[in-house]
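Can you keep this structure in mind? I'll have questions shortly.
Heads up, one of the protein chains got dropped from this complex, but the rest are sitting where they should.
Presenting chain A:
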Amino acid sequence: MTMLTHAAADSATMLRRNLRHALRYPSLTIGGIMMPVLILLLFVGVFGNTLGAGVGGAAKDDYINYVAPGIILMAIASGCMATSVSVCMDMTEGIVDRFRTMAISRSSLLTGHVAGSMIQTVLSTVAVIGVAVAMGLRTSGGVLDWLAAAGLMLLLTFALTWVAVTLGLLAKNPEGASNTPLIIQFLPFLSSTIVPTESMPAGIRWFAEYQPFTPIIETVRGLLLGTPNGRDAAASLAWCAGLAVAGYVLSKIIFNRKAPR
């Protein structure tokens, strides 16, 4: 077997291990679904009338179409905590030393985590989309628009998962690893998820307009409503690519420093 098939086989083994962990201890994954669902219920069911009127819609039926894309992305951001915690647990427990004394592909531990987290996040995102549709989300976008939106969300998942791996490697203990991803989870609130950035105070508005979630939310919203915006799409792709590269490179550097060859 070549190096590459070895690496693939080892990564698949690590992936199975991570999925087994997730199935056996689903609380982190379920938490990742519950948070966005509760926010959806809160903002549509409780605040929906007022917020809907504020963003220019007549009732909460319209507001769900406005708020759902951002909350679906929150599901992706929530996946970070589980990733970061499980990476940190591996690094702080003896098992990583066992792996390192075996003739296996060194990157397989991290790629197994990334693949496992992506599968979990995709499933929880689909669950949140299902709840949104059940609550009245109706889109005018076609199949291609949905596919494009799905592609972008997948890219965001990939990027944020690598960032979460970096945070997990940096954390000294699992408690710390569960705290730092909160920053990522909170970012969608300071974007155009709930209300348009134009309605925000000047400083926060500036931040909201230039942070990664706003163009991504605008792109997904545009695609689902059938009014895609090229400028937001380009910014979204650039952010995802940048975060993915930064997360990947930093993870490799920290992993190799913590576990020298």
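In this section, a contact is a pair of C-beta atoms (placed from the backbone, for glycine too) under 8 Å apart; a residue touches a chain by one contact, two chains touch by 3 or more; residues count from 1.
Keep this in mind: contacts and distances are computed from a predicted model.
Engineer: According to its UniProt entry, is the unseen chain "6-bladed beta-propeller", "Cation:proton antiporter", "Phosphoribosylformylglycinamidine synthase subunit PurL" or "ATP-binding cassette domain-containing protein"?
Structural biologist: The correct option from "6-bladed beta-propeller", "Cation:proton antiporter", "Phosphoribosylformylglycinamidine synthase subunit PurL" or "ATP-binding cassette domain-containing protein" is "ATP-binding cassette domain-containing protein", the UniProt name of the unshown chain.
Engineer: Please identify which residue in A:13, A:27, A:140 or A:173 touches the non-displayed chain.
Structural biologist: Missing-chain contact among the listed residues: A:13.
Engineer: Of the residues listed, A:104, A:135 or A:190, which one is in contact with the missing chain?
Structural biologist: Checking the options A:104, A:135 or A:190, the one contacting the hidden chain is A:104.
Engineer: Tell me, which residues in chain A touch the chain that this view leaves out?
Structural biologist: Residues touching the hidden chain, for chain A, are 1, 6, 9-10, 13, 16-17, 20-21, 24-25, 93-95, 97-104, 260-261.
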